[in-house]
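The structure under discussion is supplied below as structure tokens; questions concerning it will follow.
Of the protein chains in this complex, all but one are displayed in their positions.
Showing chain A:
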Amino acid sequence: MQKSQRLNREIKRLLEHPPEGISCYTSDKLNYLSVNIIGPHGSLFAGSLFKLDLEIPSRYPFVPPRLKFVTPVYHPNIDTQGRICMDLLKMPPNGGWRPTISLENLIVAVQSLLCNPNPDDPLMVDIAEEYRFNKKEYERKAKKLLLEYERSND
């Protein structure tokens, strides 16, 4: 009851008034949302489309939702499986999830992480090093991967 009321409200709002660059749709799987993020202006990924899967666990909001990239991303905090290393997606004491965080807050945080990697808490150590010391090469590789994916999916 607690969960469904909150979820209905959150999803309705996400569908009707999504934040800039974000769109969400209910999926045929129960408790799943498909999320689309458009890379913000001025960022490396400006205008590109990223797809993510969001799974809402049965104990939500007391445990965080699971969020995963479907589109491959070359990023210090995102692994090849699309798993995201972000504080807010983990339970305390190691993470920063709190039940007052909404799905919208979370998706916006991921959108921001996408364009502002956090090399100090890396999931992909090599990419983090590259991001820190050879940013040009990092940007080139990240764009290349995205272009390849876009081409193969047209």
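General remarks:
In this section, contacts are C-beta pairs under 8 Å (C-beta built on N, C-alpha and C of every residue); 3 or more make two chains touch, one makes a residue touch a chain; residues count from 1.
The rule is simple: contacts and distances are computed from a predicted model.
Remark: of the listed names "magnesium-protoporphyrin IX monomethyl ester (oxidative) cyclase", "Growth hormone-regulated TBC protein 1", "E3 ubiquitin-protein ligase FANCL" or "Small ribosomal subunit protein uS9m", the one matching the undisplayed chain in UniProt is "E3 ubiquitin-protein ligase FANCL".
When you scan A:Arg6, A:Arg66 or A:Lys141 for touch with the missing chain, the hit is A:Arg6. In the full complex, the hidden chain is touched by chain A at residues 1-3, 5-6, 9-10, 12-13, 15-23, 25-28, 34, 36, 38, 41-42, 46-47, 49, 61-63, 91-93, 98-100, 102, 104.
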